[in-house]
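Let me begin by handing over the structure; questions about it come next.
Removed from the display is one protein chain of the complex; every other protein chain stays in position.
So that you can tell them apart, the chains are marked A and B in the order they are listed, and the count of residues begins at 1 in each.
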Amino acid sequence: MAEPDKLEAVLWLTFTLGGFIAALFIPVIIVINNLAPGIGALSQEIVSYDSMLARLGPLARIFFLIVVVASIYHGMHRFKFVLFDIGLLKFKTPIYVLTYAIIVISAMIAIYSLILIPNP
Amino acid sequence: MDKEVRSYEYKPSKTWWLGNRRYALYMVRELSGFAVAVYGFIFLAQLFTLSQGPLAYDALLGVLLSPAGILLSTILLVFAIFHSLTWFDLTAKVQPPSMKGKPVPRKIVVTGTIIIWLFISYFVAVFIFRVG
Partner (left out) sequence: MASQKTIKIRVKRYIPEKAEEPFYSEYDVPYSEDMVVLDALNYIKDNLDGSLSFRWSCRMGVCGSCSANVDGKPKLTCSSFLKESKGDSILVEPLSHFRTIKDLVVEIDVFVKKLKSIKPWIIRNEEKPIADGEYLQTPEQRDLIKQTSMCINCMLCYEACPVFDMDNDFIGPAAAAISYRSVMDSRDDGAKERLDILTSKHGVWDCTYIGECSVVCPKAVDPALAIQKLKAMGGISIIKSLLPKKK
């Protein structure tokens, strides 16, 4: 009867890891990648096409892949529960499918893009 | 127990999260998690346009650096920092760090986490974004 739910456990641990990665890296990335050049605190040169390419060595690519997927995973996992909270628990299965489909598709787009981005 | 016993059942509330200040704050906390995903999508879009060449990238960059884009980044940043703080706080509560078998005082844990966090942010800025 009391079988451990291995799937939920793996989903939860990934969610925790994702939350930690997002907590560490997302604020600084927003600041440097969007806010600072936006308000002129940093030159917009920092986010130009060429400087983006210049920083995208193999390690940076892996780093960005992890951060993007971790953030999307973490946020969508929680968003799923928000939907339940506002009374949509009766659609549990479709919401699960949709949430994780979005995550998988995002991860695939990220991998595809990072492979395709030309080397500096 | 007699299954025939009559009883009254209340329907689960769909608006409980408006019920008190703490429930509402919980909702804000959860939405801060969602905001992190929203930024994930934005960053994903940037990576995607990078792969499609300078024209596509610059078009998106124009939107992101417009006043509306800046407003959105600001909101997302506030939520993201809220996410970071609540997340570090919870982690420290679930796995309280200890030294030599003694729990580390909360003040030290909080300041320590923030210092490490700032240091890592600096590291990302300098070594990944090559700021400065």
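Following the convention adopted for this analysis, a residue touches a chain if its C-beta (ideal position, glycine included) is under 8 Å from a C-beta of that chain, and two chains touch if they have at least 3 such contacts.
Computed from a prediction, not measured in an experiment: that's the story for all the values here.
Chemist: Would you mind listing the shown chains in contact with the chain that isn't displayed?
Modeler: Within the full complex, the chain not displayed touches A, B.
Chemist: Considering the whole complex, which of A:Phe20, A:Tyr49 or A:Phe84 touches the chain not shown?
Modeler: If we include the chain that is not displayed, A:Phe84 is the one touching it.
Chemist: Would you indicate which residue among A:Val10, A:Ile39 or A:Ala54 is in contact with the undisplayed chain?
Modeler: Touching the chain that is not displayed is residue A:Val10.
Chemist: Any idea which of B:Leu60, B:Leu90, B:Val110 or B:Val131 touches the chain not displayed?
Modeler: Selected residue, touching the omitted chain: B:Leu90.
Chemist: In the full complex, which residues of chain B touch the absent chain?
Modeler: 1, 5-10, 12-13, 16-17, 20, 22-23, 26, 30, 90, 93-95
Chemist: Even though one chain is hidden, which residues of chain A still touch it in the full complex?
Modeler: 1-6, 8-10, 12-13, 16, 78, 81, 84-85, 89
Quick note on the criterion: only the chains that are shown with their structure count from here on.
Chemist: Could you list, by residue number, the parts of chain B that touch chain A in their complex?
Modeler: The contact residues of chain B facing chain A are 12, 14, 16-17, 27, 30-31, 33-44, 46-48, 50-51, 54, 57-58, 61, 64-65, 69-70, 73-74, 76-77, 80-81, 83-84, 87-88, 91, 117, 120-121, 124-125, 128-131.
Chemist: In their shared complex, at which residues does chain A touch chain B?
Modeler: Answer in residue numbers: 19-20, 22-35, 37-39, 42, 44, 46-47, 49, 51-56, 60, 63-64, 67-79, 81-82, 85-87, 106, 109-110, 112-114, 116-117.
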